[in-house]
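All protein chains but one are shown at their positions in the complex.
Read from first to last, the chains carry the letters A, B and C; within each, the first residue is number 1.
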Amino acid sequence: MAGNTFGQLFRMTTFGESHGPAIGVVLDGVPPNIELSEADIQAELDRRKPGQSSVTTPRKEEDKAEILSGLFEGKTTGAPLAILIRNTNQESKDYNHLKDIFRPGHADFTYTEKYGIRDYRGGGRSSGRETACRVAAGAVAKKILHSLGIRTVAYTKAVGTVQAQTIDLNAIEKNPVRTCDPVAAEKMIKLIEEAKAAGDSVGGIVEAVVQGCPAGLGDPVFDKLNARLAQALFSIATIKALEFGEGFGVSQMRGSENNDAFLQKNGTITTATNHAGGILGGISNGNDIILRVAVKPPSSISKRQTTVTAEGKDRELEVKGRHDPCLCPRIVPVIEAMINVTLLDCWLIQKSIQ
Amino acid sequence: MAGNTFGQLFRMTTFGESHGPAIGVVLDGVPPNIELSEADIQAELDRRKPGQSSVTTPRKEEDKAEILSGLFEGKTTGAPLAILIRNTNQESKDYNHLKDIFRPGHADFTYTEKYGIRDYRGGGRSSGRETACRVAAGAVAKKILHSLGIRTVAYTKAVGTVQAQTIDLNAIEKNPVRTCDPVAAEKMIKLIEEAKAAGDSVGGIVEAVVQGCPAGLGDPVFDKLNARLAQALFSIATIKALEFGEGFGVSQMRGSENNDAFLQKNGTITTATNHAGGILGGISNGNDIILRVAVKPPSSISKRQTTVTAEGKDRELEVKGRHDPCLCPRIVPVIEAMINVTLLDCWLIQKSIQ
Amino acid sequence: MAGNTFGQLFRMTTFGESHGPAIGVVLDGVPPNIELSEADIQAELDRRKPGQSSVTTPRKEEDKAEILSGLFEGKTTGAPLAILIRNTNQESKDYNHLKDIFRPGHADFTYTEKYGIRDYRGGGRSSGRETACRVAAGAVAKKILHSLGIRTVAYTKAVGTVQAQTIDLNAIEKNPVRTCDPVAAEKMIKLIEEAKAAGDSVGGIVEAVVQGCPAGLGDPVFDKLNARLAQALFSIATIKALEFGEGFGVSQMRGSENNDAFLQKNGTITTATNHAGGILGGISNGNDIILRVAVKPPSSISKRQTTVTAEGKDRELEVKGRHDPCLCPRIVPVIEAMINVTLLDCWLIQKSIQ
Partner (left out) sequence: MAGNTFGQLFRMTTFGESHGPAIGVVLDGVPPNIELSEADIQAELDRRKPGQSSVTTPRKEEDKAEILSGLFEGKTTGAPLAILIRNTNQESKDYNHLKDIFRPGHADFTYTEKYGIRDYRGGGRSSGRETACRVAAGAVAKKILHSLGIRTVAYTKAVGTVQAQTIDLNAIEKNPVRTCDPVAAEKMIKLIEEAKAAGDSVGGIVEAVVQGCPAGLGDPVFDKLNARLAQALFSIATIKALEFGEGFGVSQMRGSENNDAFLQKNGTITTATNHAGGILGGISNGNDIILRVAVKPPSSISKRQTTVTAEGKDRELEVKGRHDPCLCPRIVPVIEAMINVTLLDCWLIQKSIQ
């Protein structure tokens, strides 16, 4: 209820602030007897961690995962799996001058309005740092889904006006923007570096594909698979739009164009096209699930901005510090994680009625 | 869990199939001492009911609401409010020939895969008819929100390629497509009628604005206001995309353009622009909440389509019957309803910590 | 949250007041493809209905169940099953004189304090009549559990000071107090009739046994099987005490006496004794689950009592009407129902991790 838990049978609860002692996640409902190690989690955290390249923040955070519970002799036990990540690189003093200022685009103002108090050190609970916990949780879900043949891949589809022209899933981890188009990658990097040099930031689009998802996941009517994925993805603060399959394109299509005709192929029923993006009536239909999100340009920019203090006094602001000029490269594993925890939860729910 | 309940403190549970004896909704957590009558609910149901004009289905369903509980001497009591709508116009025989056929774009196939059984009469549980229950629930939320000064208005922003050019909230209920642009309305009607004549259907875009929403609603991190609205809206089966504020536009914006500068106005803190669409860090900021959804063209078309039977045999299909050529006009009150139940729930949750 | 829903994967939501138009229940998460009919539900409702004998209220309520949804061609579909019971014997005028009076032992005062409003007709939402909905839900759970070999039987173990001396499960439905001891039955009936003649009422003890429950049900740590059964049973307003196995007796036992020694029997592991009542560490161990509850004497008595009005004025009160002198006979099916819905829910949850 209070907002820091996601999921029904597979549930993650995250905690921690950007500049407190630690962040972490408690995973409840982890199926027992799954082989798991800290290395499985670390591998995913490393994909999200800062300091990976010139197009991400140069901050150095080790983000080392420690499993505190739920694991015995290398296997999950059915008990909650708690994962702790100590904060090591907090420089809280950096934020003292922001104590009374509402940074544009950040949650400073809304947290203050909601709670009447705000941990102003680096965004506190509203910091993107919290998503490291989701990535840790997602690593556990990913391992289980892989054993079921379900695979989620996300990638940068556009940075600003530069759009990927090809989709090469093998290219993704080989370029620092994590785009599916190695040619566009160069232009994207250039665009990000230009924005950064100008003290500015840039948005983008991330697409995700789920392969191998069986038909039957998702629960009508309010827990439709797309509805639950939507909550999962919009819970990432920087995402402002989401579409499945043809997405906004359907608004200009006719029914006769948009309907995916059913047909039989090698003894199983499938569809001729996949305009729906793998979900019909809120339930997976066995096709690839395809979705896209819009990632806003990071709000922390060093360019001068105007704002007010908590007392309503005008102020000019230049956000110093080490910020991401574009979030796409590092948000890719977060998006995969949110999709994976949602899918595993739906899979467990479906298992209970089969 | 099982999917037919939405909300935390204000909870709606819907039930019923398109061609069963009745559909209905149980609303739990309705604050006590609210004046309410069946007329309040009927007014909203009438906005959604079929047969309103040439651009909606000609089916005649009375959709008469009966309040079964939770009301005493014209006031809510804090007990669950159950609202029943008897199905009166079901012609189940119409659907016998569809018994073994998977209609393209419908949930026939996925329900069969999920449950191993399917109520094939008019889509059964997956029918859009279920949304009448949401509209009934939304009417209760709307009444309470109005007393708090919170007002949600949705309207058709585009039908196919015809887009509204102006936003005149007073125009909406005066044209059958419920668009905010009385001039575009004529073109939209024409487009829908053309599609209908061609045995086809057409998609569109609906926009919604919430006025008067106080700052502080929404719960970080997973129950962000936009995340909960996203689940609410994607739980409407025909919605394929959603965006807040600038939406997909942010992907091409710079941080310096997209950030809304804070300023003081008449003693309160607000922002110079509203690119964020009224939500920052998942919490309402006091600005208008603005969102848009893409509504797919209805899947039921009389144009010939190819599909397969449950046994995988090829079939040609012409969906006869009385279907909506465009869902926008009737989905507008459904969207308002889902927004209103979500907002009221967030408002009650926020009340508990204030 | 709001309190009228019970369960996680198998969820029941009840609604309705004693003297409103109807009461009912929505069951979500009903497994699909279960054969079910209104007769299955009616059979259980008939065990709870008033007017069965001289030891129950002479009120005549037909309590006829109508299934509104979730059933198609005699089978469950996975969609919510809504069951409606119209109120037919309400004599609301009977209660006008109680409008401003707080009846001792009833929820009149606490509902007024909680909600600031009260439906005073026959107890409104707090009426025992609501439990008919649970019995209807329990009938569905019972049918499924029977197919799994799980069988719950409850019976009156004591009425006032008269205690059953033998446990004959076949005797239960053959005597009007539903006791397991046909000899004690006569004394119990006499005691109840005496209390009734004196304008008074009498309490009792009901015991329940679950046979055939597999090991492994219940979820540590807060959703222990006994913890969930405890919530289920204490949600029946007249139950004031609950014990499992040796119950309060353990307070006077040594560990060496109370521990159930494990042993092997016919190739399976079981225990020599069953002091624990079938649950160890919150998880069923394969033994019979055994529990007992204390049922308070009904608060509605015709004997003169003193009380106050809502304005605090002293009043004398004689509750006229047709009330149960002892609740045991009619509460037996309610207790079975609450146990069965809990067990089925735990069984579905366990299925998801197996």
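In this section, a contact is a pair of C-beta atoms (placed from the backbone, for glycine too) under 8 Å apart; a residue touches a chain by one contact, two chains touch by 3 or more.
Bear in mind the structure is a predicted one, so any value in this text is a computation, not a measurement.
Asks: Looking at A:37, A:69, A:264 or A:309, which residue reaches the missing chain?
Replies: Counting the whole complex, the residue in contact with the absent chain is A:69.
Asks: Touching the hidden chain in the complete assembly: which of C:28, C:219 or C:336 does that?
Replies: Answering carefully, the residue with contact to the hidden chain is C:219.
Asks: Could you tell which one of B:22, B:101 or B:348 touches the chain left off the display?
Replies: Within the whole complex, the residue contacting the unshown chain is B:348.
Asks: Taking the full complex into account, what residues of chain A touch the chain not shown?
Replies: 1-5, 8-11, 13-17, 20-24, 26, 28-29, 32-33, 66-72, 75-82, 84, 111, 114-119, 121, 124-125
Asks: Residue-wise, where is chain B in contact with the chain that is not depicted?
Replies: Against the left-out chain, chain B lists 1, 8-9, 29, 31-32, 78-79, 220, 348-349, 351-353.
Asks: For chain C, which residues lie in contact with the unshown chain of the complex?
Replies: 1-6, 8-9, 14, 102, 104-107, 109-111, 113-115, 125-126, 130, 158, 160-161, 195, 200-205, 215-216, 218-224, 226-235, 237, 240-264, 267-269, 271, 276-277, 280-286, 294-301, 303, 305-308, 312-314, 349-350, 353
Here is the rule we go by: only the chains that are shown with their structure count from here on.
Asks: Nearest whole angstrom, what separates the Cα centre of chain A from the Cα centre of chain C?
Replies: Centre-to-centre distance between chain A and chain C: 46 Å.
Asks: Hunt down the residues of chain A that sit against at least two other chains at once, touch-wise.
Replies: 1, 8-9, 220, 349, 353
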